[in-house]
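Have a look at the structure below, then the notes.
So, subunit A:
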Amino acid sequence: MRFFGRLMFVLTVLLFAGLASSSSFAKAVKVGVVLPMTGPIASFGQSDWKGIKIAASLKPTVLNGRKLKLILLDNKGDKVETANAVSRLIFKNKVSAVIGAVASGNTLSGAPIAEKAHVPMVTPASTNPLVTKGKKFISRVCFIDPFQGKVAAKYVYNNLHARTAAVIVDMAQDYSVGLARFFIKAFKKMGGKIVGNTFIQTGDQDFSAQIAVVKAHHPDVIYMPTYYQELALFARQARQFGLKQTIMAGDGASEEALIKVGGKAVEGLSFTNHFDPKAAVTPLGKKFVKLYRAKYHEDPSAMAALGADAYFVVANAINRAGSTNRIKINKAIRATKGFKGVTGIITLVNGDPVKSAVIQKVKDGKFVYVTTVNP
Partner candidate 1 sequence: MSILKCDNLIMQFGGLTAVNHFSFEIKAGAIKGLIGPNGAGKTTVFNMITGNYKPTSGRVLFFNEEITGLKPHKIVSRGMARTFQNIRLFTNLSVLENVMVGFHHKIKYKLYETVLRLPRFGAEEEKMRQMCISLLDRVGLKDKINLKANELPYGEQRKVEIARALATGPKLLLLDEPAAGMNPQETTDLMYFISEIRDKFDLTVLLIEHDMKFVMGLCENVTVLDHGEKIAEGKPADVQKDKRVITAYLGESYA
Partner candidate 2 sequence: MNKKRNSLLTIASIVALFLFLWYASAHFNKYSIRILNDIAIFMMLAVSYNLINGVTGQFSLEPNGFTAIGAYVSSLLTLTAAQKHAMFIIVPMIHPLDTLHLPFLAALIVGGLVTALVGFILAFPVFRVRGDYLAIVTLGFGLVIRVFSNNAISVTNGPLGLKGIGAYTNLWWSWGWAVFSLIVIMRLVNSGYGRAMKAIRDDEDAAIAMGINSFKIKMIAFVTSAFFEGVAGGLLAHLITTISPTLFTFFLTFNLLIIIVVGGLGSMTGTVIATVMVVWGSELLRVVDQPMHLFSFTIPGVPGMRMILFSVLLIVIMLFAREGIMGQKEFSWNGFLNFLRHRKQK
């Protein structure tokens, strides 16, 4: 019982600390952020958060000088935690809007809560079509899987002149499964042929078996829509075992670590992406990239840029709505048109952005811009 007493004491102290922290910002406009800051997909949440912080320092106030206060809650990359965090933000912190989450599966567990409570929720990076489908309060700033898959297929067929492709899917990521599916559909429609379809799991480090499968089919190109860690390791081993085909990937490749880990092996790897820091088209984008480089000494990843865009879209909408009323803000978010964000010019249709994709490529140890594909 002594232990129980002590624990209650600690909890009480923490409770008061919590009260103290939440009461000192009465006038600020509160926006909640739900990201995986710990757990298996922490790296994405942490990248997003970096971008959001830079964005917040660029535009810290809304509604003529009221501070925009961000409340970040960690969802550990977990669905239950996401649902808890979203309802906490909405019903306890009474935020005007929610930014988050990253993985589509997590976003989908928070979305019904926001939808029911009529609170706008903007996800920076959930690309699954279902996230916004049939919802009135859920929006996003990233393009969706079908679009990206199609862009990749087009590029591979038209620019790389590939007629056969091997597809490597990460069976632990709905993102990867989605991209592969839409790539295959589009590639076949254009007249391409899929040879060799093999699987990996997030966290895999040895790909020798998959390499053997790909090698046996001699494809023109390898489409591997997975995250950068698996891509980098795969590329290293593929090159080592004499696989020379171009690797095409999705936006999951966009992270400095791809080049750091992949080294020479990822030279020539191309991928579809949301934006290119060196070819930032908007003034806001340029400012963002400059500030980001100054603070973190590296180029912002697409995740960071999307995080920033989610922030900017919400802040912009609050200003246009001219109030902290959630329904008005949501209307403004959904009416976003021609907004010059970090990743390009964003127009939302039913919560999904209509915007261009860029193709990037690794050259001389750097991401370089190849081309822009318009929707």
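Going forward, a residue touches a chain if its C-beta (ideal position, glycine included) is under 8 Å from a C-beta of that chain, and two chains touch if they have at least 3 such contacts; residues count from 1.
The candidates were selected such that all candidates are chains of the complex that A comes from, given by their letters.
No experiment lies behind these values; they were computed from the predicted model shown.
J.: So which of these touches subunit A in the complex, 1 or 2?
T.: The touching one is 2.
J.: Hey, which residues of subunit A end up touching candidate 2 in the complex?
T.: Its residues touching candidate 2 are 1, 3-4, 7, 11, 14-15, 17-18, 20-21, 24, 37-40, 42, 49, 71-74, 76-80, 83-84, 87-88, 90-92, 103, 105, 108-109, 112-113, 117, 128, 130, 170-174, 176-178, 181, 199, 201.
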